[in-house]
Structures are given as C-alpha cells and as structure tokens.
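Missing here is one protein chain; the remaining ones are kept as they sit in the complex.
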Amino acid sequence: MSKRRAFWLGAGAMVAAMAVSGAAFAADKKQPKKKDYRAAALEVMKASFQARGQATLDRLNQDEAQAACSRSAAGEPLASDLKKKMEEAQSATVKYPADSKYLGSWKSGERIAQTGRGLQFSDDPSEPAGGNCYACHQLSQQEVAYGTIGPSLYRYGKLRGNSEPMLKYTWAKLWNAQAFNACSDMPRFGHKGILTEEQLKDVMALLFDPESPVNQ
Amino acid sequence: MNEQRRLVLKAGSSLSLLALAYSSGLLRPGAAFAADWNKAAFEGKNLDEVMKAFGGSAPAESKAIEITAPDIAENGAVVPVTIESKLDKTESIALLVEKNPSALSAQFDIPAGTDPYAMVRVKMGQTSNLIALVKAGGKYFFATKEVKVTLGGCGG
Amino acid sequence: MIRRTRIALLAVGLAMASPTALAQDQAAEGIAQYRDMLEDDNPADLWELRGAELWKTPGGPKGASLEKCNLGLGPGIVKGAYVRLPRYFADTGKVQDLESRLITCMMTLQGRSFEEATKQHFGSGSEKKSNMEALVTWIAAESRGMKIQVSTTHPKEKDAYEVGKQIFFFHGGPHDFACSTCHSQDGRRIRLQDLPNLTTPEGARKGFGTWPAYRVSQGEVRTMQHRLYDCFRQQRFPEPRYASDAITALTMYLAVSANGGEFAAPAIKR
Partner (left out) sequence: MADPMKIRANLQADGKVLVKVLMSHTMETGQRKDSGGKLVPAHYIQSVTVTHNDKTVLSAQWGPAVSKNPFLGFRFSGGKKGDKLIVKWVDNKGETRTDEAAIG
C-alpha cells in the first residue's frame, strides 16, 4: 500500500514539474507561434470517423469535463481550483434512487460486472449494456481474470459495512466517479446512461450483499 | 482398420474419380472422403460414448501418458496440447475435451517407426479436463489434465 | 526465460499487495506458459506466404503486379520499408502508413479504384480472407529484427505526429475513454492482458513493435490498422475509416515513440 502511495506522490511531483516548464514555455516570446494541434486533431478525426449503428459522430463532441481531461492527459495538468470546480459540477449530477433502496440482486450484478458489451458500434442497442467491472477491478476470488486499472474491490462490503452514508457514497461513485476524482478513468455509469438505475442497484448488491462472492 | 483407411484414401485421392462420383450422383459432397471418418466417435458426448464408438472397453488410468498443456489458456479458441505415451505398442492417441459439446477433438494413428507423440491445438468452450486416450497393445488407457479458460479484452 | 523472471517479480509484488496473491501468481505463471507454447509455429506464417505471392501476382485493370510499388525506399524495395513507415511521400503529398501506401500502388500501378483496393480490408474470421492483411504481414515480416526508425523531419511528418499525439489523449464518447485511459501508466492490466504504457519508449516498442499479430481469438492476422480500429470500437467511438488520416496520425505517434526498438512482428496474441 505504501508503495502505491509513493508512486502517486512521485507522479504528482512530476506533473507539477511539467506545469512549471509549461508556463516557462508559454512565456518565452522567441518561440515560433505554436500550431493548434488540438484543433487540427479534432478536424482530422471528424473527417476520419463515420457514424455506425448507435455510435454516431456526436460522440466526438466533448463535454467540458472530457475537453479538460484531454488537455490534462496531454500534459497540461488541471489547476487545483478547476479540479475542485469540476468535481462539484459532477457531484451535482448524481441522482439517488427514488425509493431510497440501494440494493438489488448480486447475481444480476455479477453478470453486469462480467459483461463488457454495450454502446460499441458493433453492439445491438436493444441488448442491455454491461459494466465490465472485472476489466479493471478485482471483485470475487473465483474470477482470476481481472484487471488492475482500478483498485481491488474484494470484500468491499465486508470491510466497509453497509451504513447509509457508505451506500450513498458508493452509489454516487458508480453514478459519476468524477464527482470524487476529476478525470477519473472510471466511466460515469449513471450520468452517461451506461447502466440503468436497476442495473446500478444490482452492482451495489454485488458490492454489499453478505451473500455476494465479493464478500466471501 | 488402418489398412482399410489407407485404401479408401488412395481411391479417393483421384480427383477425376471423385468428380465422376459426384456427377453420377453416387456420392453426396462430404460423403466421399468421410467414409472412414468415425462419425459416431466424433459425436460422442463423453468418454463412455467415444469408447463405445471405438469399440473398446473401459480404459484404465495410466501414469505412462503425459499431457503437456497450459494450466490457464488466455483464450479457449487455441489451446496447445502435446500428448506423449510411454506405453509399449502404442497404436493410437486421442484427445478429448470433457466439457465440449462433442468430447473427441482429434485421433492419431501411430504406425511403427512413428513416436507415440502428437502436438495439436484445440478449442475449449470452458474450463475443463483434457483426456488423453491411448490404445496400446489392444487395450485403452487414459490420463487427464485440467485447463482453465479465462475471459479477456475490454469489449466483452 | 526473461519473461518468466518478469512474471516472478510481478508475483512477488502482488504477494505483498493482495490477499489472493497466490491465485494471481498461478494465473500469471499459467498465462506465461500458454504464450510460450504458442510462440513457435505462428499461423501468421500462412499470411506471410500468401502475401509474398500476392506481391508478385499481376492484377487489376492494368494487369500489373505490385513489384514496382515504392514503399519509401525506392520501387520494389521491401526489406526495411515497414520500420520507416509512416512517412511523407512527395507523389501524393501525404504522410502514409503501409496500408494507405499499398492502396496508392494498387490504384496507380494496377489501375484499381479505391473501393476495389480496400474491399476486403479486414478478414472476416471465416473464409473471406483479406489480401491487404496478407500483404502487410509479409512486408512487415521483411523488417523483422530491424530497428524502428520513423522520421519526423518533414513538416508534414511532424504535423502527423503532433496530431496523433492529441488523438491519443482525446477523451470522448459515453465512457469518456481515450487511448491514454488504458495506455499511459506502467504495470496495468485489463482482465489478464498487460497494457503497454504507450507514452514511454519501452511501452511503445512493445505495442507498435509487435503488430501485425495473429489473434488466436479471431483466427486472423491483424495489422496496426485493425488494432487501432478495434481500440476505437471499444472506446465507444464512431467507426474510423480504413486508412484514414486519424489512423495514420495515431500510428505515426506510436511509431515515433517506438523509435530505436527492435521490430518483432509478426507476433501471436490472445
């Protein structure tokens, strides 16, 4: 764990150093005028991509968060006040279940966690989308084919308990991960309509139900 | 059985003969070369049914058969398997995948002068036992090995 | 052997981090063993054989072969061409990757239309084979073992690189994914597949330097063109057009990042 933290601190320091050099670069008047490669890239993409099935060209129209995160990924880190503002804006999008019930069926949740299909141009839009949780997270012990892009969620409920605030926090994280961490790698499952409210309840059950393989 | 197969293959290897057989309506496509192909064995759902098709009695487990296959296959579409028999007078080697819809994948006749050794790659629908079935000195023997099949990719 | 060591080190790291390290260790070891067993006897050899034949076979309205095609080193020179692509071509005034360049040759030398040159650009995984994939496999194989050395000296090459870099970091679609979501950190994995960090020379070499590859899951050799196409599909983006400028630019970014590495394709992958 400590190793992991050290890595993140290291990465943070590196990003800060880049910000400084970036500022120096911008201030240097002798540099020839920089081409706007970001605008050029968007133009090239619009000419190179075509709509197919449910994947229409408007998917290339970035929302504010996507545009800011692209700039940040390409080497212009978010200023801390902007990051905070973005997280507040994302936080405001979270919709909690109308009936205040957070937990559905862990069995359906496990299926959603295993399925990676949905919203691709090759997918049938009438089929429900998956959450593909295992692509990035460890969840149960039985599934060894899990990814490491996100942290392990093994024993998620067992370790944290299922108090109201914990349920609410987790719901919000699934709905819009960027509410807590601007430019998180995790999709905004509720906000972007990837998973329905009912599917999210099933994923919640996978995380919290004592019977779920996650908590064994 | 081997002799018979060779004869059939020899006869079938003449394309003009085959064309004649087709045009005269004597043969349906697929029937020509498959005459010696052990349809019943390849349709067997499990070891018992395959054994019945081979006309053999219940095989005995043997440590003299070695299966080399990965413990985990990253993709079930291609699982590399090597089978080596150390049994005297090995006549044939067959590979079965216990949980495939039809168990038998491949069968190799081993003539004198050829090592009792075969490498092949097979499809596995799910995590399952591989069964190597060896006929030696007229009797059947087997060994098993489990291969786990995993999921992969980010598009499901 | 080297890979084994790496896996062992990875396993040690996991042992400290995870309660299920043992299962994970076995999984990693098992996958390494699986890949070792497939490394020899790569079915990509069959594509290579077919591609070599296709290069020499007359075709198109002009009944010409591709033997006079200039892939950047002069007409007909194939060896070493792949590790210097994409590059700027004066006759078209464009930066082109191998597929785009082959299309140019099929149009100019053989008299084919663009549509005809690209009609089965990806094999279907069954009986419909792609001549393009076979040609690319053979041409790439002719550069196996050479150093990747893609130039950015021409202004248009530099532009393609910079545009490709922006595309790499472009977040979009319902999942917010960019190429960089999965490919900008070390030591990450999706399911059990290692994700090369394409923003480092080592990672870019591992990524760019091992395509084309035989995909056992598809029963086809796939080229960089298809790899990027499929990444965008999984990113939930619209469909990239075959041999389009976005694909060329992104390939340019990856190739330049991989410069100095040894080209190790055709490979075999999941």
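To keep things simple, chains are lettered A, B and C as they appear, and every chain counts its residues starting from 1.
What we mean here is this: contacts are C-beta pairs under 8 Å (C-beta built on N, C-alpha and C of every residue); 3 or more make two chains touch, one makes a residue touch a chain.
Note that the structure is predicted; figures quoted are calculated from it, not measured.
In terms of the touch definition stated at the top, the absent chain reaches B, C within the entire complex. Screening B:N38, B:S62 or B:T150 against the full complex identifies B:N38 as the residue touching the chain left out. Checked against the full complex, the candidates B:M51, B:A77 or B:V149 give a single residue touching the omitted chain, namely B:A77.
One chain of the complex is left out; on chain C, the residues touching it are 40-41, 43, 45-46, 49-50, 126-127, 129, 214, 216, 219.
Interface residues of chain B with the unshown chain, by the touch rule above, are 2, 5-6, 9, 12-13, 15, 18, 29-34, 36-38, 42, 77-80, 82, 97, 100-102, 104-111, 113-115, 117-123.
FYI, only the chains that are shown with their structure count from here on.
One inter-chain figure worth recording: chain A and chain B are separated by 47 Å, centre to centre, where each centre is the mean of the chain's CA atoms. A separation of 36 Å divides the Cα centre of chain B from that of chain C. Note: centroid distance chain A to chain C, computed from Cα atoms, is 27 Å.
Annotation for chain B: residues touching 2 or more other chains are 72, 148, 150-155. Multi-chain contact residues of chain C, defined as those touching 2 or more other chains: 26-27, 182, 190-192, 233-234. Put simply, chain C touches chain A in their complex at residues 16-20, 23-24, 26-27, 159, 162-167, 169-178, 180-182, 184, 187-192, 195, 232-234, 236-241, 244-247, 249. In the complex of the two chains, the chain B residues touching chain C come out as 68-75, 77-78, 80, 121, 148, 150-155. Those residues of chain C that touch chain B in the shared complex are 26-27, 29-31, 33-35, 37-38, 182, 190-193, 216-217, 219, 230, 233-234, 270.
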